[in-house]
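This report concerns only the one structure given below.
As you look at this complex, bear in mind that one protein chain is not there, while each of the others sits in place.
After this line comes subunit A, so read on.
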């Protein structure tokens, strides 16, 4: 898998040279506070919390991609497989210092899974014991939004959702990412 190893090398290099580091606990606690506040604001309606997290992520992703491009100076990916490696080995690496595994491709190469061995957002986290959070809340759902926002900026419409989470007692944390379509260039609106 040359595209994956190439991406790993780029990610490694950028992480060492171009990235400002911040304290991991600061990130974990900040994110945890956001989720906790949302749970309170939506009165324990976890579907709405998931939705809101995704939306926040979307807005982050649209900005983050520009920073990603400015830092990495990589060009457009040739195909969706290359995109997946770029996300996992460069994107996640420079922003969270993790490199989820890309796996479970469908035969048409339009869907894959990211399996997270570690997840800095969820350190110290235990889902509330209210009998519903375990089944309804996707704690790290902001990441789905980040991917959707970032890829939309580079002309890919995607859909992303978590299918399992160790916080819920699953064996792995897995996100499913599907390519919906490539977005065409927009033309200026016609006048007169």
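We take it that a residue touches a chain if its C-beta (ideal position, glycine included) is under 8 Å from a C-beta of that chain, and two chains touch if they have at least 3 such contacts; residues count from 1.
We adopt the following convention: contacts and distances are computed from a predicted model.
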| item | value |
| --- | --- |
| Name per UniProt, for the chain absent here [options: "Mediator of RNA polymerase II transcription subunit 27-A-like", "Ribonuclease P protein subunit p40 isoform X1", "Trafficking protein particle complex subunit" or "adenosine deaminase"] | "Trafficking protein particle complex subunit" |
| Candidate in contact with the missing chain, chosen from A:34, A:98, A:153 or A:166 | A:153 |
| Option touching the unshown chain, where A:25, A:41 or A:67 are the choices | A:67 |
| Footprint left on subunit A by the chain that the document does not show | 59, 62-63, 65-67, 69-70, 74-76, 153-155, 185-189 |
